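A single protein chain has been omitted from the complex, and every remaining protein chain is retained in its original position.
This part shows subunit A:
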Amino acid sequence: MSNIGETSDILAQRKTYNAGLSQVSDKSRATWFPLLLLALLTALPALQLVGNYNYLIHLVLYTLCYVVMASGWNILGGYAGYISLGHNVFFAVGGYFAGMVFARLGISTIIIAPIAGLVAAALGYLIGLITLRVRGPSFIISSLALVMIFRIAFENWHFVGGAAGVSLQANDMDVQWAKLPYYYAFLAMAAFALWASYRIRHSKFGLGLRAISKDEVKAESAGIDTRFYKVLACAISAFFVGMAGAVWGEYLTYIRPNIFLVILISVNMVLMCILGGKGTVAGPALGAVLIVAFNEFFVATLGASAVNIMATGVIMAVALMFFPNGIIGTLAKHRKLPRILNWD
């Protein structure tokens, strides 16, 4: 800083450099790809006009349901680093809340879904206040305990039909179009979940959650209200899972503890995030697509036996050997992530 001319030069350079820093991530992003995907998925049901693609519609719908749930799970499990195996509790609570409103008052679960999400979020907040005091294995075990508690509670609660559950009226549309309301509901929720996930990742809140996942003591001493952050993350994450559950019940035309409160559902959420890349925006979506695809492929080729589950497991294990941080996470680390998959 010897003379003034030089100083202002340096300042100007620094300004451009700093401006570049905030755009580093933007440059490598291809926003058009997710939008194109959304457009294609919106148009997909038009196939019904030329043939019977009910099975395909079902598969995409099923995948979208998991995209919503895995993205929701990712907010607590990926960003904040709290692995929960109990998130299907929120799936069940959302499903039962909307399902019961539908059964009693006849209001479609698609309309109720956001409220069901909020109910799940409120529960998530309360549960978070208690269970998020511990981390690591203790937290995982407490989340598992939660599933057992809720399963017993729902199986013995007569108002909601106990273990037999409640059957819900199917809609009276043609079989060809009957799936579509749910299809579009899940598509909208998946888009919303991914958008929210993106927004959170790029907010102070997201930065705080990432700090919590790396070193909670440091995060707290950096001035982050870690307790509130993680409890809020749990609530937001429960919101998405609850919303998905709400529509899922009506889609299946019944609600019953054993469709929501089985460990496989929460394990799926976790595996999708781990395979796709936990803590990334695109990871849970990619993971959901891959795991549903593997499952279908192996069920089709090996039959619906234990063999197909094993085959999916082997694929998972092999994938994680080559992609230890998940597919998106590992590719991004080696700077080999295709632009179309960089949603972060």
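One rule holds for everything that comes next: a contact is a pair of C-beta atoms (placed from the backbone, for glycine too) under 8 Å apart; a residue touches a chain by one contact, two chains touch by 3 or more; residues count from 1.
Definition applied: contacts and distances are computed from a predicted model.
Missing chain, UniProt name from the options "Inner-membrane translocator", "CheW-like domain-containing protein", "UDP-glucose 6-dehydrogenase" or "Lipopolysaccharide export system ATP-binding protein LptB": "Lipopolysaccharide export system ATP-binding protein LptB". Remark: the omitted chain is touched by one listed residue; of A:L40, A:V175 or A:V217 this is A:V217. Remark: the omitted chain is touched by one listed residue; of A:G99, A:G208, A:P257 or A:G283 this is A:G208. The set of subunit A residues touching the chain not shown comprises 14-15, 17-19, 21-22, 24, 199-200, 202-208, 210-211, 214-215, 217-227.
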